[in-house]
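Missing here: one protein chain of the complex. Every other protein chain is in place.
And then chain A:
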Amino acid sequence: MKFEIMRDRLLDGLNDVTKAISSKTTIPILTGIKIDVTDNGVLLTGSDADITIQTFIPAEEDGNQIINIVETGSIVLQARMFNEIVRKLPTNDVEIEVKNELQTHIRSGKTEFHLIGSDASEYPLLPEISTENRFEIPADLLKSVIRETVFAVAASESRPVLTGVNWNIENDELICVATDSHRLARRKVKLENLPNGIESIVIPGKSLNELNKILGETSNPVEITMSNQQILFKTDHVLFFSRLLEGNYPDTSRLIPNEFKTNIKLDGKTFLQAIDRASLVAREDRNNVVRFETLEDDAVKISSNSPEIGKVEEQIPVESIEGEELVISFSAKYMMEALKAIHGQDVIIQFTGAMRPFILRSVHDDSILQLILPVRTY
């Protein structure tokens, strides 16, 4: 195996695939990066057994030569070491050659590294996914769907299935739901040509976070292929495989109320700033509690009180209050994250009682819906 490549292009590829590599893996070979050289280009693979990322660097792009392939072949190189070496090479031209099976030479300018690689045939095979259930979504839309839901997944492993985002396909809609049991984020997207073979899957939150880092802010389509155990996201040059979470995702649809006792329309930005201020004194408290109270004449009072730190009180005007008066306490953190996910000015908050979940959404539609469970004070 022997090829010459531009260092920048190799680094870009390494950046993508190393996102999947974990130093904590129990399979030693997975601390390495697999390099496959074919006549068409170089394929890099990184994996932690849950996530596998592959990126392809073509030999030629738009008529420009990027890689000069001398001899095809495969090798696995220690990921962290290889990455550091490439990063620190003196020139932009890199030559990589494997001799005597595993002896790897990395040359740049007058520098030459010798690394001992591992046998590529020992590297685990890629998961196989049948191409039956497939659809497309623009990369930037997928990124926002991820951002608007993944923050709400559970951090603790006590209910493993809640550490993932639940994707449901219902007719022409993809419905994504995440909840850590204390709040919930739901995003609905209308898409064309959705498959009907698989209705519900749970994607690990960690996988989606990594995917979000790799995807660019473009409207280029991402091709998504689902099976019962795996999901594959495919862009021009990157393949992103993720294992799915097993177990039944709780039915969250019944949690979202249909009738409300108090409806408040307000400016999301102003409200977010007020909650942010109130959380300054609430922060020390583990549950970060803020008290919210409706006042007369279209205003609400936000207050927080931590005995050891101090208190804060603020009144803000709102667009309108309909229905019953209300006093409720909730986590400032959850409220801020929900408001950020809606990222709109015109927000409606709908309550059904001080001890029941309430929802937030844009006044205009319910494509992004956030639900928060209140805090009960002693």
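The rule we apply is simple: a contact is a pair of C-beta atoms (placed from the backbone, for glycine too) under 8 Å apart; a residue touches a chain by one contact, two chains touch by 3 or more; residues count from 1.
Here is the rule we go by: contacts and distances are computed from a predicted model.
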Study note, to complete from the structure: Of the listed "DNA polymerase IV", "ABC transporter permease", "Phosphoenolpyruvate synthase" or "Imelysin-like domain-containing protein", the name UniProt assigns to the chain that isn't shown is "DNA polymerase IV"
Review point. Which one touches the absent chain: A:83, A:133, A:179 or A:207?
Key: A:179
Check your understanding: Looking at A:83, A:207, A:329 or A:350, which makes contact with the chain not pictured?
Key -> A:329
Study note, to complete from the structure: For chain A, residues touching the missing partner are 179, 181-182, 184, 250, 252, 255, 285-287, 289, 306-307, 327, 329, 331, 353-357, 373-378
